[in-house]
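Removed: one protein chain of the complex. Kept in place: all other protein chains.
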Amino acid sequence: MSPETTIVAALVTPLIGAVGIALTGRLPNLRESVTLVTAGVLAVLVWSLVPQVMAGARPELLVTTMLGGLSIAFEIEPLGMLFGALAASLWIVNSIYSIGYMRGNDEKHQTRFYVCFAIAIFAALGVAFAGNLLTLFVFYEVLTISTYPLVSHKGDPATVRSARVYLGILLSTSIGLLLPAMIWTYAEAGTLDFTAGGILGDVAGPALGVLLGLYAFGIGKAALMPVHRWLPSAMVAPTPVSALLHAVAVVKAGVFTVLKVVVYVFGLDTLTEAGAQQWLVWVSGGTVVLASLIAMTKDNLKARLAYSTVSQLSYIVLGAALATASGVIGAAMHIATHAAGKITLFFCAGAIYTALHRTEVSELRGLGRTMPFTFAAFTVGAISIIGLPPFGGAWSKWFLTLGALEAGELFAVAVLMVSSLLNIVYLLQIPLLAFFRAPASGSVPEGVQEAPLPCLIAIGITSLLCVVLFFGADPLYELTRLLPSS
Amino acid sequence: MEFLALYNYWVFAVLLLIGLYAVVAKVNLVKRLIGLSIFQGAVFLLYISMDKVEGGTAPIFQTADGAGVFSNPLPQVLILTAIVVGIATTALGLAVVVRIREEYGTVEEDVIEDMDADS
Amino acid sequence: MNLDAHLPILQIIVPLMTAPVVSLLRVPSLPWAAATVTSGLAFAVAVTLTGQVLAGGPMSYALGGWVPPYGIELYVDHFSALLLLIITGASTVALAFGKASLDQEVGHERAPMFYAAWLLVVAGLCGIVATGDAFNLFVFLEISSLATYVLIASAPDRRALMATFRYLILGTVGATFYLIGVGLIYMMTGTLNLADMTDRIAEVGELRPVLVAAGFITVGLALKAAMFPLHAWMPNAYTFAPHAATAFLAACSTKAAIYVLIRFDLTVFLPHLSDHAEQVSGFFIPLAVLAFLIGSAVAVFERNLKRMLGYSSVAQIGYILLGLALLSPLALTGAIVHLFNHALMKSALFMAVACLAFRAGSVQLPDLAGCGRAMPLTMGAFVLAGLSMIGVPLTAGFVSKWYLILACLEYGPLGYVLAGGILVSSLLAVAYVWKVVEAAYFQPRPEGARELREAPPAMLAVLWLVALGNVWFGIDTDLTLGLAEQAAATLLGDGS
Amino acid sequence: MIFYPVVFALLVTMALAIVRAVKGPSLYDRVLAVNMFGTKTVLFLAVASYLMGRPDFLDLALAYALINSIGVMAVLQFFQSREFRRRYEHRHEAE
Amino acid sequence: MTLVFGVFLLTLLVIVAVAIVRSTNLFAAVMLSGIFSLLMAVNFFLLDAADVALTEAAVGAGVATVLFLSALALTAEHEQVRPGGAALQWLPLVVAFATGGLLIYATFQNPVIGDPNAPVHQHVAPWYLENTPELIDIPNVVTAVLGSFRGFDTLGEVFVVFTAGIGVLSILGLRHTLVEMTSAEIDARQRSLRHHLIPRVVGRGMVPFILLFALYVQFHGEYSPGGGFQAGAIAAAAIILYSLLEGDDRGRALVPEWLLQIMVASGALLFGGVGVVCMLLGGSFLDYSVLAEVPSEGQHLGLLLIELGVGITVSGVLLTVFHAFARRASR
Partner (left out) sequence: MGVVELISFVLMTAGGFCVFVGGVGVLRMPDLYTRMHAASVTDTAGLFLVATGLMLHAGWSLPLFKLVAILVFLLVTSPTAAYALANAAMLSGHPPAGVRDETVPSAGRDGETP
């Protein structure tokens, strides 16, 4: 198969899957099989591209050209490859988990759920492979819209209200800020293609800063404060969706876009020369710390994880804002490592909810013996996110710190330090509570009571991934290393 | 007499004003249509006023070769058409008013508005 | 007889002459069939004509063999060709689409008159666009207006009558204002031929009657075009007209007035009246901005689907006017393309609404809750066209907005504010389209509501044809942009 | 010149008729005034066509002389149908 | 001197217009608007527009009055007077005054009335006056311009009338609201003015003359004021008179509705058809010169036919409209 065909196949597969799921909606077992098969096929297709990209190839696909040199086109470069592979792989895991979760909780509208999920993956792949900003924007919006039914899944008024916040912030920032930024970019550069070294070489420094601001806040999915509000709102979704949102598709699409814009639209050199990114270091650094502090105050487990995500995402934005080679490498790696860690944490939260219907951190006291596997996995995920070896998160923090030092940003270094400490406090607190605190009297069920098997399998896989990303990080490094040099 | 040389146009403007006022301000639908025909009539006057040539006569030749001074035929042609358009509009408007009266039992616009607001 | 040379007149007389015949047909369904075939024929003429214009430049046709300015002239250039395509195309699809819906609303007894009036609207609008004579334009304006009143009044709801009456009054006032303007210009120039007028106005351009005439023509056409704040007649007229007729009228009836407005302001007045450029910009820019902001905002709060779309049209007309007011080739291209694209999206939206109304018997949003599951294809098309209206890339709406915003950015400091306004209005569009989507997909059917099923295949086929047209013209912009760029260049040729 | 006295007289009478038409007081007075105004118009048109040296325009006066009667008949018909309607409405109210 | 007459009549016009707007009795307003039309017609006549004056007299004073009265009989005679309703409304007043003021402002640079050097008399119009004898060869230049030079406008005009006709038919002609009536009432109603002996005799005597006159206006329009439109209006007026006198049902028996509808359509088709024939014979649309060997004879033939078409459609439509109203009343 030629690379072009592969791209087409990779994009079309989830759509076919969606149709298949819709058609087999009456037969749950068949439907779930379709989901899994599609996910598997997709993963194979996407991974088959990896060797070529690592070898320096840049598969392209031009769908159509519209007005004034704008086009719908795809081009796979290392960052997109990384994100695409991540999304495709985690879809399998997430599907396995979803099956357990959705059935375990007896959710309604399961067919709609899987269909939208497939479309969301399609959109995420589109974002990953986009060859220019316009294409990226289209898929970015498709992603927003296709996840709305997932967020509002429960359908009660409170959920719908939160889902509207989700949709409202994401759409309004993208149309109100991102689109103007694109148009401005087009007006200045005459193109929107992602080009190595950037396309905005001729723009003056202050304007560059403003433009960067439009992008940074316009890409609401990156959840930079103060446009992070949608993320906690989206917590009303079922847990697999939260996992999808936080770890795989949505937020990653956001930070991915930021990274991509910084590298391929602005260009690292252009940015550092103009110093236009300086303020973004401060804002993202501030977000990191502030979100961590907020996370500490949250008793609701998913809300705490949500703010943790806000904080972690800003690492990536910070990495981009540093605009140094190591910073970008670190940021790119963090996309993968954080994904693995955070998906584990969410899976665990979902497992706890499915098994015991507990949602608050304070209710988890002493449950370590009831759900030993789950809490063990939670510990793995938490440590990975904190950035301690032997888990994947260590590498990305390492490179981020390196990048901060390269850039001479002592503030950034300080932020990384402080936030790691805060991470320890608010994340490790949970397994500690579960394992070492005495349970509140009578609230602990007898014996071991874990979540359904598919959930556990999924959790196992992702925790394993956290370890694998530490010991087998070389391919990841090789891939991300291509970024700043490109 | 000089000041009267533009009198037609002033009358045109005043009639237009009167007609427009009736169209906009009146609530009775029939009255508004009457206002509309005054409004249109004013425009006829505008066109016809400009066709006059001092010492001329209506543009219908009295001799075969067409000698003589004649007023301008073109505005007359235009207004012939405009009059027809006017009566067509009026007829259609009246038909609508009659139907409105049948459906609502009144032709006062504010009463009708109240009725629609209720439904 | 060389048909090609006669194309401009055929464009008008094909629908015009068929109308009397249709009015005599008494066999059920025959009037509809005749009207549809005629409309299709007119579309074919428009396509051929466009082809000729693209190949050989503007066409002129002297009626009665009398050379202009003594006789009446038809003049078809790129701009008019585009409009002709819109008008005949919208009519054809709405007719092909609307048989079942119109049978339900208009009934067989009234059908001959109704379809005759429909053809007269088509002929009138084509006449407005094709003629090169200021007074002849008025005559066709009246044909199309009167026939439009008939179409609206044919709806079963009694409120349609009141809507018709208001439209009739305001439409006549608008047309009469236009007539006054033409009269004053004629008084100062002695000609009615637009091209001739343009030449001769140069000598008297500074005189007051001409300036006042410019004002009257602008206001009169603005009334006809439902330009903010003279749009009062429009939402109700659209709301209560028969659904399929709305799909047709919304797509093109105001467009013809806008066309004339652009023609007059840019080719007749702009080159010869000093300050006219400033006046146009100063007058239209604020109104355009208010139009799209207020139009969209009102639409957000509207629960009647058709009226919501009516207010959205107010907003869309605002965009077009903005394109005119900025007076740059880029902006004008955007405006002209938007004429086409808006026709495309609105006719799809109103057709979708017609499908909903056909099955649900109501266009109130609460009554339509949950219809997305029962009528997935209809709602799918609605969403597609809605995205186009928001201006999502890959749809037709994006193309025109893209041009407009680029033109704004080009315009200078104020342009940034204008671009911001457009974006805000787009966001509001997101809000009202989303409201419909949410009601359709995420709300349960109300208790005791009518059982829904998918609209008839014939309606769906046409609906999807147009909905996909929104995507097609969002991607393949050669035809629309080609015509629009040419038209903009010609219009501003010696003006800017 | 020989037409001026009669033209003046006609014009003044037209004005008087208008005063009556505006004043009323009853509808019949108005109809009377309109009818009178109509005949004066016919005469005025006839005289004016001579005044302007175009006697061939007597057609207008003739046309109006013929049409004037239709207006009056229409008015009469209107009165009659109004009477009818009143009676009808009256009967319905009584029921 | 005509100028003074004109000023006097125009002043009356303004007075009448004010009276119309101020009158709360709609019947009075309609009567006054009949006067308004007549004054208009006289003014047109004084301004050398004989054709227009004839049209205005036939349409404004004749047909329009009848139509308004028919509509009034079906709606309401009095405007409702509300508390404070009689007072002038300020916003409309301001709008109206702004418009009028703007126009008066503009007039001061208008060419003076009757000025032979005004632009209107310099361009286009002289061409018609010079070339009509040669190209069309009829005395009435208005007819020449109307039928030939600007024949397309007239075609449009016919279709406007046609539209109004089918429009009124579509709006009123269907879905009758049946009113229960006693047979005596129906009788009293349907017999119309038949029991008024004198008007009936006189009226019936006049109908043929009016029709004759209509024919004269129709076919003499190339030589004197008149033409298809005026003739159509006058002929329709004759039938309307007959209907008023004898009852609407008899009027309809005289000219049945199916015939009316065919008239309405065929007149328009005749006009258009002439144009198409011209095209088929190798000319442009409405180029009558190709209809005969000698161009001017072709023009004659063309004008004759199209005027006939205009007359048929106009009379058909006016009658249709009248019957649509009258039938509503008689149910």
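Just so it is clear, A, B, C, D and E label the chains in written order, and each chain counts residues from 1 on its own.
Basically, a contact is a pair of C-beta atoms (placed from the backbone, for glycine too) under 8 Å apart; a residue touches a chain by one contact, two chains touch by 3 or more.
From a predicted model like this one, the values you see are computed outputs, not experimental measurements.
Novice: Can you pull out the displayed chains that the omitted chain is in contact with?
Specialist: D, E
Novice: Any idea which of E:G34, E:G114, E:P199 or E:G251 touches the chain not displayed?
Specialist: Only one listed residue reaches the unshown chain, and that is E:P199.
Novice: What chain E residues would touch the chain not displayed?
Specialist: 25, 28, 196, 198-199, 202-203, 205-206, 209
Novice: Using the document's contact rule, name the residues of chain D that touch the chain not shown here.
Specialist: Within chain D, the residues that touch the unshown chain are 2-3, 5-10, 12-17, 19-20, 23-29, 31-33, 35-36, 39-40, 42-43, 46-47, 50, 55-56, 58-59, 61-62, 65-66, 68-69, 72-73, 75-76, 79-80, 83.
By definition in this document, only the chains that are shown with their structure count from here on.
Novice: Strictly by the touch rule at the top, which chains does chain C share as contacts with chain E?
Specialist: Of all the chains present, those in contact with both chain C and chain E are B.
Novice: Which chain's centre, taken as the mean of its Cα atoms, is farthest from the centre of chain E?
Specialist: Relative to chain E, the chain whose C-alpha centre sits farthest away is A.
Novice: What are the two chains with the top count of C-beta contact pairs?
Specialist: If you count contacting C-beta pairs, the leading pair is B-E.
Novice: Roughly how far is chain B from chain C, going centre to centre by Cα mean, in whole Å?
Specialist: Between these chains, centre-to-centre, one finds 28 Å.
Novice: Return the distance between the CA-based centres of chain A and chain D, expressed in whole Å.
Specialist: Here the centre of chain D sits 88 Å away from the centre of chain A.
Novice: Hunt down the residues of chain D that sit against at least two other chains at once, touch-wise.
Specialist: 52, 54, 56-57
Novice: Note the residues in chain B that touch 2 or more other chains, in rising order.
Specialist: As it turns out, chain B has residues touching two or more other chains at 16, 20, 29, 50, 57-58, 60, 62, 74-75, 78, 81, 85, 88-89, 92, 96-97, 99.
Novice: Which residues of chain E touch chain D once you look at their complex with the stated criterion?
Specialist: Residues 1-2, 5, 8-9, 12, 15-16, 19, 23, 25, 27-28, 31-32, 34-35, 38, 41-42, 45-46, 50, 53-54, 57-58, 61-62, 65-66, 69-70, 72-73, 77, 179, 181, 185, 188-189, 192-193, 196, 199, 202-203, 206, 209-210, 213, 217, 224-226, 230, 234, 237, 240-241, 244-245, 329.
Novice: So in the complex, which bits of chain D are touching chain B?
Specialist: That would be residues 52-54, 56-57 of chain D.
Novice: Could you please specify the touching residues of chain A with respect to chain C in the complex?
Specialist: 64, 66-67, 70, 72, 134, 137-138, 141, 149, 152, 155, 160, 167, 171-172, 175-176, 179-180, 183-184, 186-187
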